[in-house]
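All protein chains of the complex are present and in place, except for one that has been dropped.
Coming up: subunit A.
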Amino acid sequence: MSSSSHLSVVLDLSPSQWHLSSLSDTTSSPPCSLSLPAFLSQLIVFLNAHMASQHENSLAVFGAFPGKRHVCDSLVMLYASSDAVEHATPITVDANSYPPFKLLDTSLVQAIAAELDALSTSHADPSPLAPALVGALTKALCYVNRVSFSPSSTTTTTAQPSRDGQSPQSDVTDPRILILSVSPDLSTSYIPIMNAIFSAQKLVRYDPLSLLTLIFQLHPQKVTIDACQIYGAETVFLQQAAHLTGGSYLHLERRDALLQYLLMTFLSPPSIRKVLAVPTQDRIDFRAACFCHKNIVDIGFVCSVCLSIFCKPVPVCSTCRTKFPYKTVQRLKALGAPMAANAESARPSPSATPQPGTPLPDVISRSRTTSGVLPPGHPARNGGGLPSMARSASAFNPSS
């Protein structure tokens, strides 16, 4: 038996996207529509499988709902194995199912149903707000931080044993977050997503064993983010999230086989992935979104002081107020126009690398897709799409 693992699942519960997903896909030869109830039943089996693997495994499920007035309303914690005591729905134990599974299933389904009901009654006007996936992701990170890194959890939890009498395990070894998304990328959420990725990479762990050598030695421990795009096009940001945290990104080809995908790819903890390989990405889209218009750009201009990204040359950086020399901006503008045209024309081919002859002293140009095998010195390897990308070139020089 090994130590326990924690899994946080972020569910994208956008009703409109799920409706689209439930409509039969006429383009693909095997009809593979997936409705929300079908998805939930497969998901629940997956969650049960996670809980079955180890008695101490913990689980939290977060839902991201779209279109609520306040961002805090739109993300809801649907289930948490450690907090089940407080707001547990009374279940009738029957002899044919394992009580913890039943508790999980009932409370999850009830919570989702209640949220969806509230959504339909309160939200009459269909404002096109996107799901708060980032918010849910951030909340999941906070939760991971709480369950796995509190040094006093051993003393506090034994005092109040939870429902089945188990005190939640304090030493969670490999916290993971699984994002199940059906919505397309929302470019406005680029910066918060990147911030969430960096926090996931840098989450530090208070390790009681390391006390042997040094008091308060902090062990950097990553939170792995796995992502699964169940419906719709590939998402740039989730690909980057999975890649940068060592997780796995999957774009479902056969939605009706969701459970098998989930079990084979996302159930295994990192230690097992060293033995049984999981699907990896052979191409990752590393494009970033600009700070000014929140567009995903192929070619961007980076402030040399604060590393903000812009889609057009600007005289003053909107983030740090640095002024750039007029001449440089003029030159870049002149340069930017043909460059953009080039990139536009090259877009259909995935290997749209900049022309070798073009002088590109100040402009960052990135191929639309980058091969999964990166050279060691590649900025994307060095952990961070955004800052490292900017490190390689400086676009504007401050006037000083």
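Operating definition for what follows: a residue touches a chain if its C-beta (ideal position, glycine included) is under 8 Å from a C-beta of that chain, and two chains touch if they have at least 3 such contacts; residues count from 1.
Following the convention adopted for this analysis, contacts and distances are computed from a predicted model.
Going by its UniProt record, the hidden chain of the complex is named "RNA polymerase II transcription factor B subunit 2" among "WD repeat-containing protein 61", "RNA polymerase II transcription factor B subunit 2", "Rab proteins geranylgeranyltransferase component A" or "Nucleolar protein 6".
Considering the full assembly, A:Met264 is the residue among A:Ala114, A:Cys142 or A:Met264 that touches the omitted chain. When the missing chain is restored to the complex, the residue among A:Cys142, A:Ala277, A:Cys320 or A:Ala334 that touches it is A:Ala277.
If you put the hidden chain back, the residue from A:Leu23, A:Ala95 or A:Ala233 that touches it is A:Ala95. The missing chain lies against subunit A, touching residues 1-3, 45, 48-49, 52-56, 93-99, 101-102, 105, 154-155, 158-159, 161, 163-167, 169, 171, 208-209, 211-213, 215, 259-260, 263-264, 267-269, 271-272, 274-277.
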